[in-house]
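Complex shown without one protein chain; remaining protein chains in place.
In this document, chain identifiers A and B correspond to the written order of the chains, with residue numbering beginning at 1 in each.
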Amino acid sequence: MAFFIEVLVGGLLAGVMYSLVALGFVLIFKASGVFNFAQGAMVLTAATTYAGLIDMGWSGWAAFLAALAVMIGFALLTERLVLRPLVNQPQISLFMATIGLTFVLEGASQAVWGSVVRGLDLGIPDTPLEVKGVLISKFDLVASGTAGALVILLASFFQWTRTGRALRAVADDHQAALSVGIPLERIWALVWAAAGAVALVTGLLWGSRLGVQFALTQIALKALPVLILGGFTSIAGAIVGGLMVGASEKVAEVYLGPIIGGGIENWFPYALALLFLLVRPDGLFGEKRIERV
Amino acid sequence: MQGKVPGPVLLEVRGVSLSFGGVHALRSVDFHVHEGEVCAIIGPNGAGKSSLLNVINGVYAPNAGSITYAGETRRAMRPHRAAEQGIARTFQNIALFKGMSVLDNVMTGRALKMRRNVLWQALYWGPAEREELEHRARVEKIIDFLQIEHVRKTPVGRLPYGLQKRVELARALAAEPRLLLLDEPMAGMNIEEKQDMCRFILDANDELGVTVVLIEHDMAVVMDIADRVVVLDYGRKIADGSPAEVRANPEVIAAYLGVPTAADERALKEAS
Partner (left out) sequence: MIYREAGQFRTTYAADQRIFPILQDRVGMVLLLAVAFVVVPTFASDYALTALLVPMLVLALAALGLNILTGYAGQFSLGTAAFMSVGAFAAYNLQLRLPWIPLLVTFVLAGLIAAGVGMVFGLPSLRIKGFYLAVATLAAQFFVDWLFTKVGWFSNYSSSGAITAQPMVIAGISMETPVRRYLLVLSIVSLLALVVKNLSRTRSGRSWMAVRDMDVAAEVIGIPILRTKLLAFGLSSFYCGVAGALWAFAYLGTVEPQAFDLQRSFQILFMVIIGGLGTVMGAFLGAAFITLFPLFLNWLFHAVVRGGEVRAGLLSQLELVCFGALIIVFLIVEPHGFARLWQITKEKLRLWPFPH
């Protein structure tokens, strides 16, 4: 029983990390209606930049600020060169544009920093903590704490501030927002920069867990089932979804794995998401789409 | 038009009620349509007219009541089945396939009539080609009828609004329907376009024998082409009869213009 709880807790904590990635998606989708497939690549780019600078001898804080600057620069460029020309295009076009962004980021970050795997040391001890007979990783706790703090910060922003509320309005109808005078460009740049910052934090945490490598983008894809479970526009949903994916994935791997063969965690979250979609095509927390004829 | 002998009842709507959450779109609506008639449904905005068409056509399932069509009574029906039984319709916000040409859009109206399976189509030879050409010939007749030959290869998305409405009508007619439901077919048209549309609808009714139920706001059009008029207000039917009868009906006038309540009358008296 203790083992099960251990697996469960480990999964939950891993799930928090997934939520972090999903958070970036939700931010952008909530505010611009764009499904940003490049979020994973943003995580990779941020982490690679940080790790690369550290390797070159920069201090932790300098590297962090520089990486943040890179992400903000990326956000501004994206807004100017990609989002603005494509305003009012159907969602699917914007989605495909973010696939293009993914390629650009993946290629660029590897071209500049090389594709060598780097370790990342954030100075967080990975010694296990024992709570009532269950071993919990200290690192996981710190990660969850960070994620939790970020979530509360962002949720309050959207809920309580005027800009946040305006952002929610913008996501619905670009044309209407423009005609009312909402400065779409600035808002988008802001939101993408915020998502970039979230990507940086995510990249650091994931990077120190797994090492900074190309596979990080695959991890980021896992955020998609999270979004399906939690809905695309709900910050709380991103958390719940992440927890569910993390927990179920670990439990399935440990208990089902030996029976079917290892490595299930690669596809299990997707199968889970698929099942959910069949029951609730708009996700657990998502808004129901109504089609008028 | 006056002087037409009404055929047997083709469509009968009995006690149909429909609500979405707390909104009552239709409250126990009863009416019937004879074969060969042109029946207009009118009423202020939000009266439930489109919802009524959607119920007849199977897009919505009513909460109560039944629909009898061509002898078969049912409460709800899948839209696919309604199409199979010869009900065709047009929509308020044009529901054309924007990525295809006019010709292809109208051809989709023949979907139910095309039988050759995929393998023949893949070869496009023999039976498949014959069937394709046969249907093309029929569709061309309708395109002629509605005078849209000059744009038949144009992608529908590029056409002006008035022409798009005509293409939608063509697609509905291509299905050779028994019952044609038209949702505001003349919205947004100028006088000439409306006259053309009226002529097309009347011709379809006369020559093709199609029974027509249409929602329309323009009173002149309604008076001109409708055999019978049904008036809806807040989801209830408040009048049903010939255009002349309905026009003189005080309830109808009240619904459109608003009528003072007793309290209003008193206030008016005190003010003067």
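Everything below uses one rule, namely that contacts are C-beta pairs under 8 Å (C-beta built on N, C-alpha and C of every residue); 3 or more make two chains touch, one makes a residue touch a chain.
From a predicted model like this one, the values you see are computed outputs, not experimental measurements.
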Not-displayed chain touches, in the whole complex, chains A, B
Of B:R136, B:H217 or B:R236, which residue touches the hidden chain? B:R136
Given A:S59, A:N88, A:T161 or A:N266, the residue that touches the chain left out of view is A:N266
Would you indicate which residue among B:H80, B:R158 or B:R199 is in contact with the undisplayed chain? B:H80
Can you say which of B:L10, B:C39 or B:A88 touches the chain missing from this structure? B:A88
Using the document's contact rule, name the residues of chain A that touch the chain not shown here. 35, 81-82, 85-86, 89, 91-93, 95-97, 99-108, 110-111, 114-115, 218, 221, 224-225, 227-228, 232, 260-264, 266-267, 270-271, 273-274, 277-278, 281, 283, 291, 293
Touching the missing chain, which residues of chain B? 57, 59, 79-80, 82-84, 88-89, 91, 95-100, 104, 107-109, 111-112, 114, 116, 118, 121-124, 128-129, 132-133, 136-137, 140, 171-172, 175
